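Take a look at this one; I'll ask things after.
Incomplete set of chains, arranged as in the complex.
By letter and in written order, the chains are A, B and C; residue numbering begins at 1 in each of them.
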Amino acid sequence: MDVPALEVSGVSKDFGRIIALRSVTFAVQSGEFVSVLGRNGAGKTTLLNVISGISRPSDGSVKLFGTDPNDRVNKAQLAVISHEMFLYGNLTALENLEYYSRIYNVPDAKNRIDTVLQDVELKHRRFDLVATYSRGMTQRLTIARALLHEPKLLLLDEPFTGLDQHAIGMLITLLKKQKEMGRTILLTTHDLHTAAILSDRYLVISKHKIVRDGWMKNSSPDEIRAAFFSAEAGENDS
Amino acid sequence: MMQTAIAILKKDLRMEFRSKESILAMWIFSLLIFVIFNFTFEVSRLVMLEIAPGLLWVAFVFSGMFGLNQSFSLEKENGNLRAMALMPVDGGQIYVGKFLSVTIIMLMFEALIFPIFIIFYDLQLSLGMFKLVPVLLAGTIGFTSLGTILSAVAVHTRNQQILLSLLLWPLVSPIIIWSVTLTGMILSNQVTEAFYPLLLRVGAFDVIFFTLSYMLFDFVLED
Amino acid sequence: MRSKIDKIILIVLLLAFLASVYLIFQWVPPIKASNPAEQIAQRIFYFHVPSAWLGFLAFFVVFIGSIAYLATRDRKYELITVASAEIGVLFITLVLITGPIWAKPVWGIWWTWDVRLTSSLILWLIYVAFLMLRRYLPDGSKRANLSAVVGIIGFIDVPIVYYSIRWWETQHPKAVMASSEGSLAAPMFFTFMFSLATFTLLYVYLIRKRYQLLTLEDSLNKQFKEMEIL
């Protein structure tokens, strides 16, 4: 087997007094679609931040494709959708995407921007300032921005937030296509149903630790829900 | 190679000049700075002339602070600073982009302030005044090269604006002081042989500060 | 072991301090000066200058520590940096206190906007800002990074302060120590060197203590966290 797309070994993260992750270890092979599940405050966002290199682990290490996440090559293959949108409100959608396409050195940027805008159904609003967008429209643009440079590893933190039924379907289709293209995806979501549809594998984080690492095909949605809820029994954060 | 820096520069300038009113606002602001100074210092013309170079640079520094704060508030807004940390580019490139945009805006400000300054002080325009160009450039670059990296540091704190002043002003003060001296020489038409060595010294510090910041910017972005 | 070394340093330090007080106030002959206040004030020299030099040294340690931290990401260097910055500020504060005390009888004023005085004040402000920045940031790698960056850039100002005396005409005395040792009478030179040695020892002692305290704080925090986990 190749070198894993992602290797997290013994990662802990704390913010002063507050603990966010406690010796988390797992690996993800290229092409896997992994859902990270857990309660509010469990540490999902922190885990994704540590993986993307936004946040440095207090302990332990992360490797992307066998090397440091801060490697230029790795960063070019990474897409992040986070709780923040990474967009400039005072620029139009088009200008935002143009900016990112230059930064990420996207070949044939014009067409690529067109494609992603069409994918998220925002083409007709591309000349409007992002500040005037509705919440769902902003989220769509965030998705477009993340997919723009055809990344190999996607870290998606609650990407369905604010999307309407139709857009959720659209994103599911988009993500399935990404998976077919062999891309590696890590997704956090509170929607177990969608997680079950999309992913091969799931991790449940509880109290800042991984308490379950299983394959979707071996578990029914109800089983996953049960795992999720049992893990949380009596949990009241740290 | 420079593509990143240019992309950032373009984006910043585009946002700054989204509407043409911005430049008008800047112009009026610079006018106001002088009105404020002139009115609060109810002093004789002679005294006024003596403090003129200082006033000019105080005006530059304060408008520069506005520019720096504005530029980095923008990046903070939707987590864009974090987005920068994720970019597959050298931190130095990002630094150059922000540095250029801040510098251009500040130079523009100076270009607007200067004519007003000339008029208000009824200064004689002469060929010797062209010597001001390298002085303004050198002083401004010193201010912005440090200001850019320190803004990126201060933006992570709660009291961003005050902390930026605390960090930047002491560090940049030699450059400002020298620039005032140089400006004073030119305005009073007393360019001595000390002029060029001093200018060179400012230039040398510009180079040092710029290079250092260029190399360190990666660490500022990263967590 | 550690505490034993500290104890030895402390004892030597106390003795050295007593000795230097004797040297400064009894042994070294007074300078020729018209008024007695000036004569007494001159003795501040032996506190004033060593404090300044040790301040510079402390900031140099901040500089080196910051580079070392960025190179290794070792918390040890971060803690040394902080300790040294705090002590450096302390020493420069001493300069800023002894200077005016000396200035009043000699120059007749507490303060003047002389280049050397101002640049000392600016130096002090730089490192106060450095400490301030640390206070405003939450503990973590971000804080360590940012303060290391400021620690490196800040040090660039130290040579400016040091050389400002050569670059400008100032009221403040020109370098008497660095340029030509001959200009200082032998007893004065000895007393000065002794006082300098005492101050250096003080610096070493303080930084060891502060560093120990900081590491102690760290391990205490860690223990708290482990308790929370249980």
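Of note:
The definition used in the following text is that a residue touches a chain if its C-beta (ideal position, glycine included) is under 8 Å from a C-beta of that chain, and two chains touch if they have at least 3 such contacts.
Please read all numbers here as calculations on a predicted model, not as lab measurements.
Only one copy of each distinct protein chain is drawn here, but the full complex in this file has the composition A x2, B x2, C x1.
Quick note on the criterion: only the chains that are shown with their structure count from here on.
Taken chain by chain, the contacts link every pair, so each chain touches all the others. The chain with its Cα centre farthest from the Cα centre of chain C is A. The pair with more inter-chain C-beta contacts, choosing from A-C and B-C, is B-C. Rounded to whole angstrom units, the spacing between the C-alpha centres of chain A and chain B is 39. Between the CA-based centres of chain A and chain C the separation comes to 49 Å, rounded to the whole angstrom. The distance from the centre of chain B to the centre of chain C, with each centre set as the mean of the Cα atoms, comes to 32 Å.
In chain C, the positions touching at least two other chains are 140-141. In chain B, 222-223 are the positions where the chain touches two or more neighbouring chains simultaneously. Within the complex formed with chain C, the chain A residues making contact are 14-17, 19, 22, 56, 58, 238.
The part of chain A that touches chain B in the complex is made up of residues 52-56, 70, 72-76, 78, 80, 82-91, 95, 99, 102-105.
In the complex of the two chains, the chain B residues touching chain C come out as 146, 149-150, 153-154, 156-159, 163, 166-167, 169-171, 173-174, 208-209, 212-213, 216, 219-220, 222-223.
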